[in-house]
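Removed from the display is one protein chain of the complex; every other protein chain stays in position.
Showing chain A:
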Amino acid sequence: MKKSSLASGLASRAASIASNFMDEAEPAPVRDDAAPKAIPAAAESEEAARRTGGRPKGKRAVAARQTVYLDEARHAALARLADDRGRSIHSLILEGIDRVIDKPAATGWQ
């Protein structure tokens, strides 16, 4: 095993023990994405979409398909952000477009 992975393993183990100790001493707020989410069936998905205002999975209205060419820095930044926030790069790009076009939050913005 490489020296760096040994050190990294040591750091992870110490972090894990320390985190457990901190949890005992002071329960931390649980992240929204902590609990594994079950994949909803289609009907449940549509019901959930109605409640939240989003589109059900697989039923996004697609008007156009566009290939986006990203340089390495932007792609790496998006990948890190997606990994950290538990989202897809696609979703982040849509959010970016919404910001650029100043999409109002209210329905009927189109």
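Assume a residue touches a chain if its C-beta (ideal position, glycine included) is under 8 Å from a C-beta of that chain, and two chains touch if they have at least 3 such contacts; residues count from 1.
As a working rule, contacts and distances are computed from a predicted model.
Taking the options "Biotin-dependent carboxyltransferase", "Branched-chain amino acid ABC transporter permease", "Pyruvate ferredoxin oxidoreductase" or "CobQ/CobB/MinD/ParA nucleotide binding domain-containing protein" in turn, only "CobQ/CobB/MinD/ParA nucleotide binding domain-containing protein" matches the UniProt protein name of the chain that is not displayed. The chain not displayed touches chain A at residues 4, 7-8, 10-19, 21-23, 25-26, 28-31, 34, 73, 76-77, 80-81, 83-84.
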